[in-house]
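Please see the structure below; I have some questions.
One protein chain is absent from this view; the other protein chains keep their places.
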Amino acid sequence: MSTVNDNPAISDTEKVSSPLWAKDLPLDAAIHRFTVGRDPELDLALYGFDCIASAAHVRMLASVDLLAHSDASALLGALQTQYALSVSGAVRIEDSQEDCHTALEAALVAATGEAGKRIHLARSRNDQVLVALRLYLRAHLNELSADVLALARVLAQFADDFKTAAMPGYTHMRKAMPSSFGLWAAGYAEALVEELDASVGVYARIDRCPLGAAAGYGVPLPIDRAMTAQLLGFAKVQRAATDCMNSRGRHEQALLDWCVSVANSLEKLLWDLSLFSTAEFGFLQLPDSYTTGSSIMPQKRNPDVIELARAKCRALRGISETHRTIMTGLPGSYHRDFQLGKAPLMEGVQTLGELLRVVTSLIPALKVNQGAAKAACTDELYAAEAAYQLVAGGMAFRDAYRIIAAQVTAATFVPPVQHEMSVGHIGSASNLALEQLSAELDAHQQTLKRRGDCYQHIARTIWDAS
Amino acid sequence: MSTVNDNPAISDTEKVSSPLWAKDLPLDAAIHRFTVGRDPELDLALYGFDCIASAAHVRMLASVDLLAHSDASALLGALQTQYALSVSGAVRIEDSQEDCHTALEAALVAATGEAGKRIHLARSRNDQVLVALRLYLRAHLNELSADVLALARVLAQFADDFKTAAMPGYTHMRKAMPSSFGLWAAGYAEALVEELDASVGVYARIDRCPLGAAAGYGVPLPIDRAMTAQLLGFAKVQRAATDCMNSRGRHEQALLDWCVSVANSLEKLLWDLSLFSTAEFGFLQLPDSYTTGSSIMPQKRNPDVIELARAKCRALRGISETHRTIMTGLPGSYHRDFQLGKAPLMEGVQTLGELLRVVTSLIPALKVNQGAAKAACTDELYAAEAAYQLVAGGMAFRDAYRIIAAQVTAATFVPPVQHEMSVGHIGSASNLALEQLSAELDAHQQTLKRRGDCYQHIARTIWDAS
Amino acid sequence: MSTVNDNPAISDTEKVSSPLWAKDLPLDAAIHRFTVGRDPELDLALYGFDCIASAAHVRMLASVDLLAHSDASALLGALQTQYALSVSGAVRIEDSQEDCHTALEAALVAATGEAGKRIHLARSRNDQVLVALRLYLRAHLNELSADVLALARVLAQFADDFKTAAMPGYTHMRKAMPSSFGLWAAGYAEALVEELDASVGVYARIDRCPLGAAAGYGVPLPIDRAMTAQLLGFAKVQRAATDCMNSRGRHEQALLDWCVSVANSLEKLLWDLSLFSTAEFGFLQLPDSYTTGSSIMPQKRNPDVIELARAKCRALRGISETHRTIMTGLPGSYHRDFQLGKAPLMEGVQTLGELLRVVTSLIPALKVNQGAAKAACTDELYAAEAAYQLVAGGMAFRDAYRIIAAQVTAATFVPPVQHEMSVGHIGSASNLALEQLSAELDAHQQTLKRRGDCYQHIARTIWDAS
Partner (left out) sequence: MSTVNDNPAISDTEKVSSPLWAKDLPLDAAIHRFTVGRDPELDLALYGFDCIASAAHVRMLASVDLLAHSDASALLGALQTQYALSVSGAVRIEDSQEDCHTALEAALVAATGEAGKRIHLARSRNDQVLVALRLYLRAHLNELSADVLALARVLAQFADDFKTAAMPGYTHMRKAMPSSFGLWAAGYAEALVEELDASVGVYARIDRCPLGAAAGYGVPLPIDRAMTAQLLGFAKVQRAATDCMNSRGRHEQALLDWCVSVANSLEKLLWDLSLFSTAEFGFLQLPDSYTTGSSIMPQKRNPDVIELARAKCRALRGISETHRTIMTGLPGSYHRDFQLGKAPLMEGVQTLGELLRVVTSLIPALKVNQGAAKAACTDELYAAEAAYQLVAGGMAFRDAYRIIAAQVTAATFVPPVQHEMSVGHIGSASNLALEQLSAELDAHQQTLKRRGDCYQHIARTIWDAS
């Protein structure tokens, strides 16, 4: 978004009398800019993937004799060069080139001449962008999963470090039962393990190859779709050409929905940090490097990082919903409307990555005020346990509950002498099962590593048609 | 929502002078009604699940000697009775009982006396509603999956019936390439198979047992959480008590996100039906039973069913987002805010079910105007094929494209004589791979059947502690 | 939403083998139910308005000689009867009648015979529902405004009662500057005045009459649209018939957007109450009647009313967005999709009304812990004032700020001796300008009263054609 020179204060009255759409541009240029939008910037994130997918397409065309092997070789060499440029950040897409697909084809024609004019046989920009996006989704889901895993690790470590540090457990933001910093952190770590589990299903959904669907109706040529899917490491071919086109937005949304679910857990954690680090609660202290001052009040240290991270959780929900709103509401098949979905997709992916990394850096830096938290574990936290002791003596729970409630009201309640939890069931403060958590994280790490290795293998070998 | 007697036109001025919150009620009753909300109505959908989960809890309590076996037997009998009442639709929850949990406990006390006062030992309403919701989610995901499968079947049948019926393929709502009714329907069927695949991941996320988390901090009693999880057929225990509480809303949302994804495909299909059945397109005719008349225009037959179904797709997005908005934005642990999530959850589940069933009934009743659709396959649809024929003669695709484009502009374009697709790659109109689709559906049907059998087995055997 | 008998646990496997859409219904009945939806329930809120608007239509038809005066008299009498039944809550709309318009026409035919068959001349159900909704919106905006005004009054009273009661002012949920309960409450009261100001613009938007637009293209008859607009008390005719139809959803959304803005202020207030009433903050105490207990913890008093009210603020945002999602995304003119917008509209209106009334009842019942709040006004709140005193001595603010900040860091900061705000600018704790607030509320009360009188006048006189 360009906001430079955005000075309506002085341009208002001119505007009223000026019907022109884009004042400084002739009509064609103005419309070109409107249709191009942010593609030249956003498509940089797709350029490398387009190179890889195009290489698979070239190899397939050659294998079914729709492209001469000499042309294929030239194209693969040029694609490898473009990929290397993309990895090094040297690619630029001009406004006049519109998007990564035109820019790439132009580069190929420049490098290979006639061969470059042959590469678009048997495909459309529609399946070209679909497959590039699919590779983008696959790679970013894997990367974000790695970020989730890293955060789960530091939370598990925190839980282990503070597994005996008592704190009040809250419900309704009111003191409820005895808890611990360990149980607090272990809960968030387990939520992230669940997200890693869920990411497997999202990955499977994404892991199908749309290349060959062309504009949504296939091509009257004997292309080998299984071959391109296999070369790109996809688990399966997305068969019906119509479904390929109809899935624009669907897979992106699956990733975003997952991102939002992850962020919703982070939001709770950040809210907890915000509350527990107030002077009034006082259980945690934020490191100075994560706070900032006020412009008017000399005494203040504000938890800006936490607040911004919390707001990003809400922003991510909005971004995901913006994507959904843009990508729905239309008949089947391709519509240009879909172009606008790329911005919220990429913004959402980036937002979650930032969020995960900032929280991961913060957790080990938190200072736990164990004394204050312990002191806050006041008698009434043990009211349920006291009722249980009456039950142990034979009383029905509902009767025991009423007796203890009456004691609390009358201020005569005395907590049980031995109120440490001697027998801890799984998932309670005294039985966090962190080894199990750790084993689950190890298993996910193996999966992520295996996928990453696969991507690297493809990026090394796809250029070689022999 | 009660809208009876909602006549602001006459009550306005009284209102201005009346500060009372609920005019006809004393304060306590008004607040009771505010807090109870729609629970007495909505919780009927949870009552049976609460019975089953409570039976598991009772059996576990008895097994660890926290409940006498005689009490357990009495409670199991009473729970089975309540479950049967629930299944037969005979349960009513009074406003004074607030929700299904209170109503059930009251029924148990009435039936078993002292034993009924012992059942709430070692649990809280927090984990009680969590596990009931979890069972609800599990069962409804399975049921909705069956509905998705049923629709995929009729679409696959439609695709088979009309696999040779030509129609224009559209992009940008403009004629693009040759297509067929078979390819159109097969695409939607495949989208639904993908949703069935995805439902497996959602199911796995849901399939963990929160019972025993109590208020989010466990209980100081030696309960056996693995036992209740196993009795209820869950794949695993959701361990950390804090995570159990933090997951309120998370699993519901996972189901709703899936529902929305399914509905987004239906929306495209319904939009297609709406367009293709206009007089202007004329490819399809809606059966009379799915249209209605106008109050002013004697000639009209309006596609109301399609429009309402399409609107329900949008409504479902709103409902899901309402659920998300309600269930997020809070610190960790339980807050009463969560109660309001039940209404959009249940409304979303019901909306998708209705949608799927009405579309499933409609597809076989569609009348295909094969002649009109074939006639609409005008010459320009074959421009890409004509370019490919030039390529076959050795020309680069980009050059062939320009030559054909010039012919079209000059109105000299003549389509290739033999323009039927002799070599059909997978996923094109001439190679729909419907057997593969069918095999995938069969596999899913087995999974759904197995789960359904498991639920029935639990509902028959959970009452027997011996 | 019907959830009775919703027992998927036992019906699952049958479902898999049953392709029927609504098992117990023949197709026509099932489709009828699908299209009718919740109209018989929701339309009760429109029935009375439909009577009034129909009376205006009848009088206009008679005045331009499209209806005999004897028919008009008969119809007006029957409409008045139906209106009275509606006001008394005696109307029922059968499923077979679909909606209020059919039910009303049936009642008129039953009461007047042939005359009843003449009333639908020169109108369509499209403009009939539009005008009924417009009257609904107008009346409910006025009623909700009265509720807003009532809450602003109790907040202004609270501000006056506690205008000298000190409390810390927070930013970032951290202590910032000296404040007072008076300033806290006066801020919310002023926000509500702004909403009342804004409601005037919303009202003006709604206050235009669509009757006569028919199905969106007018009628080839010499109807007098100005007359019906005037009879119904509208400020103007909504002229273009196409715009009338295109405005379905637009005016409803304007009301809902306003409702959401009001609720967003309430949300802040409720969050404040939630925080300030924790033991950790301790500035406010909720009356017992607004709290509830826990099923597991005998000691607890939970702020359920506040939490549910806070959640309703979020729910309202979701409901409003659901309405927007349903009512957009379509070409111009009428589509049956619009029917689904009535439910979220009415749910939103009801939600805000409940919210306003429960908060209005709560504010006067709050117990302020003045001592605790005063004690929480610790020295650092006066750091900015101390810097200002240095500025008074000639120092630049930025230098003064650094000196005081260093003192605070070094724990040598001593607050200014005389730190009460002697010179209070407008809008500060010592100058709340409550008289001005009160005058603004009085002015709005006059407006609301005048509108309410107008509605009553119409409801008394519209039936008299002479």
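Note that the chains are named A, B and C in the order they appear, and that numbering of residues resets to 1 at the start of each chain.
We adopt the following convention: a residue touches a chain if its C-beta (ideal position, glycine included) is under 8 Å from a C-beta of that chain, and two chains touch if they have at least 3 such contacts.
Predicted, not measured: the structure shown is a model, and the values here were computed from it.
Across C:His57, C:Arg118, C:Arg138 or C:Arg357, the single residue that touches the chain missing here is C:Arg118. When the full complex is taken into account, the listed residue touching the unshown chain is A:Gln445, out of A:Gln370, A:Gln389 or A:Gln445. When the whole complex is considered, the residue among B:Gly233, B:Gly329, B:Gly353 or B:Gly452 that touches the unshown chain is B:Gly329.
Checked against the full complex, the one of A:Arg301, A:Arg314 or A:Arg402 touching the unshown chain is A:Arg314.
In the full complex, the hidden chain is touched by subunit C at residues 66, 114, 117-122, 126, 169-173, 176-179, 183-184, 186-191, 194, 197-198, 200-202, 204-205, 208, 212-226, 237-247, 249-250, 253-254, 257, 260-261, 264-265, 267-269, 271-272, 274-275, 313-314, 317, 321, 324, 327-336, 384-385, 388, 391, 396-399, 401, 419, 421-429, 432-433, 436-437.
What subunit B contributes to its contact with the hidden chain is residues 171-177, 274-275, 278-281, 293-294, 296-304, 307, 325, 329, 380, 383-384, 386-387, 401-402, 404-405, 407-408, 413. Contacts to the hidden chain, counted on subunit A, fall at residues 1, 3-13, 15-16, 19-22, 27-28, 30-31, 34-35, 37, 41-42, 44-45, 48-49, 52, 86-87, 89, 101, 120, 123-126, 128, 135-136, 139-140, 142-143, 146-147, 149-150, 153-154, 214-215, 219, 289-290, 292, 294-297, 302-305, 307-312, 314-315, 317-319, 321-326, 329, 335-340, 343-344, 346-347, 350, 354, 357-358, 360-361, 445, 448-449, 451-453, 455-456, 458-459.
By our rule, only the chains that are shown with their structure count from here on.
Of all residue numbers seen at the subunit A-subunit C contact, over half occur in both copies; the interface is built from largely matching residues.
Computed from the mean C-alpha positions, the centre of subunit A lies at a distance of 24 Å from the centre of subunit B. With each centre defined as the average position of its C-alpha atoms, the distance from subunit A to subunit C rounds to 36 Å.
Looking at subunit A, residues 171-173, 176-177, 274-275, 329, 384, 401 sit in touch with two or more other chains.
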